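Note that this complex is displayed minus one protein chain, with the remaining chains in position.
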Amino acid sequence: MTFYERMMNLDRRWVYLVIGVVVVVTAIWSFAVPLYVTPEARSVYDFVDGLVPGEVLMIGVDYAPEVMAELHPMSYAITRQCFAKDVKLLLCCLHQNGPGMVEQVVAQVAEEYGKVNGVDYVYLGYKPYPGITILAMGQNFRIPFPEDYYGTPLDSLPMMRNMTNFDNVKAIINISGGSGTEYWINYANGRYNAKLAIGVTGVMTADYYPFLQSGQIFGLIGGMKGAAEYEYLAEKGGYITREKDQLWASKSMPIQTTTHIVIILFIVIGNVGYFMSKRKK
Amino acid sequence: MGTAELIWNGVAALLVLCIYSFLYKDNPFYKFAEHLVVGVSAGYFAMILYYNAFLPKLINPLRAGQYWYIIPGILGLLMWARFSKKWQWLSRPTLGFVIGSGAGLAIPLYLQNYVIRQLSATMLPVGFTSWPLITNVMIIIMVFCALTYFYFSKQHTGAFGVAAKFGIWTLMVGFGAGFGMTVMGRVALLAERVIFLRDYMVQLWGALF
Amino acid sequence: MRRTLPIAVVAGVGFFMLIQYFIPLEEFETLYEWALDWTMVIGCFAMALGLYSLTNMMVTKVRRKAEGWGYSLVALVGLFVMVFVGLVPHYQDSLKYGTLFMDIFEYIYIPIQAAMFSLLAFYIASAAYRAFRARTVLATILLVSAIIIMLRLIPLGPLSAINQWMVNFILTVPNMAAKRAFWLGVGLGATATALKIMLGIERGYMGRD
Partner (left out) sequence: MKFFPSHTNLKSNLFVKALFLSLCFLLIDSSLSFAQEDLSESWFNPNRVNMLIFLTFFFAVIIYFIQRAKKGKSLFIRRIAGLDAIEEAVGRATEMGRPVLFVPGIEDVNQIQTIAAMIILGNVAKMVAAYDIPLFVPICRPFVVPVAEERVKEGYAAAGRPDAYNRDNVRYISDEQFAYAAGVQGIMLRDRPMANLMFGSFFAESLMLAETGFLTGAIQVAGTANIHQLPFFVVACDYTIIGEELFATSAYLSKEPKLLGSLKGSDLAKAIIIGLLALGAILETLGITQFTRWFFIE
């Protein structure tokens, strides 16, 4: 085997090893990465920033633990921003393994800001069939959710007193790791004209640009970089701080940088080997 | 940091390592962790379903005297006839209810959001005098060519074939973008786990020494 | 009866759901809300169906001592522990942050699931290295587009501005056009399928006699 052929036929365990080592080393010796904020993430931030105390923002959280690395930072940053601004939050979860994720976020952040369940935020919980649930919420939140996640009837929650349906929330931000986004676009925006923005995983990001251009969604937070952009804006706005360890996505960005360098190098090595060995023949 | 949390995090860290052992090859540690999560997730979902769906949507209304909920309840129970060969057909009307309502609801909305809204958003003013107008030209040509690739009633020959070819190139740029984004997504998951392990090591070190 | 009734239900419910989109009458709104409500109650049972068949499969495996039954036992134990700790504290309190139920979710379920998916970071790296070769025109287009997208995470000094511009262009022009053509196809296909279901032409969902 020539040198060039070897270049294009490294055993995959070598690739694994190099990636593993690079990730661990970067995790230990971190550094700062400059960040460019995309307009689609900024528009979500600016919208939330423009809300006044007492207004209600709805967050639909539809992801399971497997993609929390990308989406949890978004949920935390938006929740903190809202609570800091005294904006009320209405949350629901339409992914079967996701309800615990919302509980984690909201219980923790509410404690930080001294917010009270039922007054400053309401967590509706989970129901099967995301499409049907969204449609029913568009009529009245009480159809799918007669009680909240903790079993309290909605009517006995002070925040819900004057709330009927999507008309009473300023906007919906859907943070999703799967097909949930399609339901929100089709049913909440399509049927009830609700103002909608989405936060999605890196895998899904590129697929939703048509809806951004057509105005069906007003903002898009794409994957971990999107989350880091949001955190960057929220830090500048004074809603979250590095000292309290509230920047999660930003913490991983150096690892993203080094692994991307390594992967691109591997691609280059493979291609050089491919072309050189072809030329020899 | 309490001892309980330290132990819990230790369990978590150990399980993460069990999963990573799969990179070398499939092994009993990986299988153990994998099956454990299958069971735990099923149990977790069972409880969420019971507290968040069954209680508020069926049992509590019945207790409160809203007896008409018995009808969807019975329809739901009929779904379970699927497991019997003889009574399987009983589950079909219920299934029909769910599928029929799903289909009827979806038709106008799919057409509206995926077709008509997308179509009207592509009707853009074109020209060659400014950059936005030029991008509009590109968008329209690319959408046209990509649609041509998915047109099956005509052989891809001549000018039509050229359009289809340009269409598949456009699709490839889109797939490349998807791939690039996915690399970020997958690395994000790994980075988060490694940071978790690192933080746990720091915790453990602090607790022990 | 066994085949006609479900098809009639599908057509009836489906057609109602379809026309109520066009009819803003209050009576129709009420019926529509009812139907949504009912579907959700049925959904509770339908979801439980999946849980049952999973449990059933694991139990059978353990009983027959089939290959790998030990792992199925692990899964069963996980399930029953979760249900037990979920049911024992009174009412919905077990779903609150800090209970044993939520601890298991946080320290066993989350780490394993997150770790399993993070394995994909290794796979995507190795796939990028092995398969990303500029062999054909199509492969080259995909490769270039993916690399431009990936470069956005790497600080390149003054070149970064050019890269940002290119990333933005790729995402909002060719990528957008390609995905738009794709969504148009999805919308038309889904509408056609829903229509066929409503008219009883497509009956695959009913299963076999």
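Read from first to last, the chains carry the letters A, B and C; within each, the first residue is number 1.
Going forward, contacts are C-beta pairs under 8 Å (C-beta built on N, C-alpha and C of every residue); 3 or more make two chains touch, one makes a residue touch a chain.
Here the structure is a predicted model, which is why all the values come from computation and not from measurement.
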{"item": "Full-complex contact with the absent chain, from B:40, B:79 or B:115", "value": "B:115"}
{"item": "Absent-chain contact - pick from B:8, B:80, B:150 or B:166", "value": "B:150"}
{"item": "Touch with the omitted chain, as defined above, among C:59, C:88 or C:131", "value": "C:131"}
{"item": "Sole contact to the chain not displayed, among B:2, B:125 or B:158", "value": "B:125"}
{"item": "Contacts of chain A with the absent chain, listed as residue ranges", "value": "12, 193, 203-204, 207"}
{"item": "Where the missing chain touches chain B, by residue", "value": "22, 26, 34, 38, 107-108, 111-112, 115-117, 119-120, 122-127, 136, 140, 143-144, 147-156, 168, 171-172, 175-176, 178-179, 182"}
{"item": "Positions on chain C contacted by the hidden chain, ascending", "value": "7, 11, 15, 19, 21-26, 29, 53-54, 57, 116-117, 120, 123-124, 126-128, 130-132, 138-139, 142, 146, 179, 182, 184-186, 188-189, 191-193, 195-196, 198-202, 204-205, 207-208"}
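Keep this in mind: only the chains that are shown with their structure count from here on.
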{"item": "Chain A and chain C: spacing of chain centres that average the CA atoms, whole Å", "value": "16"}
{"item": "Computed distance of Cα centres, chain B from chain A, in Å", "value": "14"}
{"item": "Sites on chain A at which at least two other chains make contact", "value": "16, 19, 23, 66-69, 96-97, 99-100, 127-128, 132, 135, 149, 151, 206-207, 210, 213, 225, 256, 259-260, 263"}
{"item": "Multi-partner residues of chain C (at least 2 other chains)", "value": "36-37, 39-40, 43-44, 46-47, 91-92, 95, 105-106, 109-110, 113-114, 116-118, 121-122, 124-125, 128, 143, 147, 150, 153, 171-172, 175-176, 179-180, 182-183"}
{"item": "Complex contact set, residues of chain C against chain A", "value": "29, 32-33, 36-37, 39-40, 43-44, 46-47, 91-92, 95-98, 102, 105-106, 109-110, 113-114, 116-118, 121-122, 124-126, 128-130, 132-135, 143, 147, 150-155, 160, 164, 168, 171-172, 175-176, 179-180, 182-183"}
{"item": "Chain B residues touching chain C - in the complex, by the definition given at the top", "value": "8-9, 11-13, 15-16, 18-20, 22-23, 31-55, 57-58, 69, 71-73, 75-77, 79-80, 82-83, 88-89, 92-111, 113-115, 118-119, 121-122, 135, 138-139, 142-143, 146-147, 149-150, 167-184, 186-187, 189-190, 192-193, 196"}
{"item": "Residue numbers on chain C that touch chain B, as the complex places them", "value": "2-3, 5-18, 21-22, 35-49, 51-55, 58, 68, 71-72, 74-83, 86-87, 91-92, 94-95, 101, 103-125, 128, 137-138, 141-150, 153, 169-188, 190-191, 194-195, 197-198, 205-207, 209"}
